[in-house]
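Input: a single structure, listed below in structure tokens.
Up next is subunit A:
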Amino acid sequence: MIDVISSLLIVSGLGFYLAGSVGLLRLPDLYSRLHALTKADNLGLGLLTAGLILQAQDLFIAIKLTLIWLAVLAASAASAHLIAQHARRRETRT
Partner candidate 1 sequence: MNTTAVLVFDILLVLSLLSLAVATLATRDAHRSVILFMAFGLVLALAWGRLMAPDVALAEAAIGAGLSGALLLAAVREQPRQTLTADTNAVHSGNDAGLKVILQSVATLLCVGLAATLSWALAHALQSAPSNALAQAVQENLATSGVSNPVTAVLLNFRAYDTLLELAVLLTAILGIFALGPARPGYRSAGPVFDSLAHWLVPVLILTAGYLLWVGAQAPGGAFQAGAILAAAGVVLQLSGQRTLGLPQERTLHIVIAAGVGMFLLVGLSLLFLGRPFLGYPPAWASALILLIETAAMLAIAATLALAFLGGRPQSPRLNATGEKPAALSTGTLRAAMHPVRSGTDADTNSGYRNSSNEQKQ
Partner candidate 2 sequence: MADMLIWLVATPLVGALVTLVLPRQATALVNLTAVATTAIAFTLLYQVEKQGALDYEIGGWTAGLGIALRADGLSAMLLIMTALVVTAASVYASAYFRQLSERARFWPLWLLLWSSLNALLLSGDLFNIYVTLELLGLSAVALTSLGGKTAALQAALRYLQVGLLGSMLFLAGVSLIYAGYGTLDLSTLASMVVPGPVAWMALALMTAGLLLKTALFPLHFWLPPAHGSAPAPVSAVLSALVVKAAFYLVLRLWLDVFADLVTPAASNILGILGGGAILWGSWRALRAERLKLLAAYSTVAQLGYLFLFFPVLQALPPGSARDSALGGLVILALTHGFAKAGLFLAIGIIQQRAGHDRIRELDGTAQRLPATTFAIALGGVALIGLPPSGAFLGKWQLISAAFATGQWLWVLIVVAGSLLAAAYMFRVLGHAFGNQAYPQRAVTVAREEWPALILTGIAVIGLGLAGAPVWQLMGSNA
Partner candidate 3 sequence: MMTAQWLYGITGCLIVALGLRTALLHTLLLQRVIGINIMGAGVFLVLIAVAYRGPGEAPDPVPQALVLTGIVVAVSATALALALARRLAAEPDNG
């Protein structure tokens, strides 16, 4: 039973990754691509981690997985902000 739920979670997570990548390729300008990437991929990673936590043998690995997810969340949010800020500054300057 656990396996079915975790595989379901993982597959849906992959679905979000796919959406993010398609968004990266299809969307017209930088900001919307950034938007797609950070939103979809983080949610995908969240589902992936949830799926993996169910498989994890002991609590310690589960905690480490959530820590990884939180770190990636913070890092991608900050970097998305920085990229957008940099692009914004270059647009207003030129």
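How were these picked? Simply put, all candidates are chains of the complex that A comes from, given by their letters.
As a working rule, a residue touches a chain if its C-beta (ideal position, glycine included) is under 8 Å from a C-beta of that chain, and two chains touch if they have at least 3 such contacts; residues count from 1.
Since this is a predicted model, take the numbers as computed values, not measurements.
Engineer: If you apply the contact cut-off given up top, which option from 1, 2 or 3 ends up touching subunit A in the complex?
Structural biologist: By the stated definition of touch, the match is candidate 1.
Engineer: For subunit A, which residues count as touching candidate 1 in their complex?
Structural biologist: Residues 71, 74-75, 78, 81-82, 85 of subunit A touch candidate 1 in their complex.
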